[in-house]
Every structure is written in structure tokens, then in C-alpha cells.
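Please read the structure below before turning to the comments.
Note that one protein chain of the assembly has been removed; the remaining protein chains are unaltered in position.
Right after this comes subunit A.
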Amino acid sequence: MFALVANQKVVIDWPCFWVVLGGSFLPRGVYTVLLFKMQFMLLFSRQGKLRLQKWYVPLSDKEKKKITRELVQTVLARKPKMCSFLEWRDLKIVYKRYASLYFCCAIEDQDNELITLEIIHRYVELLDKYFGSVCELDIIFNFEKAYFILDEFLLGGEAQETSKKNVLKAIEQADLLQEVWWFQIWPLSLLVFSRISPAKPRHEYFNVPVY
């Protein structure tokens, strides 16, 4: 759509979008955005279905959908042996595939792509720990949990915690604060105790939320 540009030929989309040298590609009312790190994160399946979206820049729904569609197509078209980075508009896209899911982050030109891969990997590890060998279905059925974990790990596009243990601890304690059904049926917990298998993650038994 647009790009900018010293010493380089560019096409700029006229009507509404303005671009800042080395800055955000996104249309901004103010030009203070020079340092946005991660701009958004998308999770989508091999079939191109969106599983999670986190936007750290304000955009209209229409724009979000357009970006998502374009990006999903581009990433899915890439061959498995290609590198995990791709220049798209004036952003860098860092993506990685885990089983049937693609994790895809948009970062700025100045950012370190390799550490972004580590951030993606860390998030996958957190999901894995929380759900117990996570699969796509876990994320579909518990998408809100996946968001909670993401928000406990990243804030405004920056990592807020570098220890896995601390993130999971915070999530579990917050989970306990949720008003769950099992609190109301606690006398039964004795009856059901024998049926809990350690293979199943805890939340499936105890954190059945009201929603």
C-alpha cells in the first residue's frame, strides 16, 4: 500500500496514509510513532483460519481484516524450507510454524528478528506448559486462555516477563480468582478425585468457567 524511502523508488498510496521514515507503516494521526516494536501478532491454521489476533496499533476492523488476509496468503504460500522472515510493506514479518499453527509477528525494521523468533517460541512453550502438550483444538476451545497467557507475557508488544515460571504462576493464580463452578460443588470433589488423571491438565477439571 505504501512505503517510504530514502534513495529508493516507492509508490505511495495517496488519499489517507502517511508514512514516517523508519517509522510505523500504519496510518497515524500523530507522528509520534517511531519506536513501535511488535505491531501485531497473528495465529492462524494451515487452512488459513485465524485463531488469535493481537493488535498493538489502533486500526479499523476493515484494515485488520485486509492485513490478515494478505498476510495469511503470503505466509501460507511460502515453502517450508524458506526462511522465517519476510519483508512486507515496510514491516518485517517473522513467522514460525508449530504443527498446524502459524505464529506470525510483525516487527519494525530496526528490530531483531532472531529474538522475535525466541519470543514466539517462548509463547508456544507457555501454551504447552499450561495446556499440557498444546494442540490447535486447545487454542480454539480456550482462545480466551491463550489471550490471557499472551497478555501476561507481552504488554504493548514488549515482553514483560522473561521467566516462564512467573508467567504461569500469575496465570494460575488469576485462574483461581475466577468464579468457577467447582467451588459451588466442592463436596463432590472427593467423589471425583479418583477420576483425575495426571495426563489431563488441571484446568480441564477445576477451572470450568461460568462462560
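The rule we apply is simple: a contact is a pair of C-beta atoms (placed from the backbone, for glycine too) under 8 Å apart; a residue touches a chain by one contact, two chains touch by 3 or more; residues count from 1.
The rule is short, and it goes like this: contacts and distances are computed from a predicted model.
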When you check the chain that is not on display against UniProt, which of "Queuine tRNA-ribosyltransferase accessory subunit 2 isoform X2", "Glyoxylate/hydroxypyruvate reductase A HPR2", "Hydroxymethylglutaryl-CoA lyase, mitochondrial" or "AP-1 complex subunit gamma" does it turn out to be?
"AP-1 complex subunit gamma"
Residues on subunit A that touch the omitted chain in the whole complex?
2, 4-14, 18-21, 30-36, 50-53, 55-56, 58-61, 65, 79, 81-87, 112-115, 117-119, 122, 140-141, 143-144, 147-148, 151-152, 155-156, 158-166, 170, 173-174, 177-182, 184-185, 188, 192, 195, 204-205, 208-211
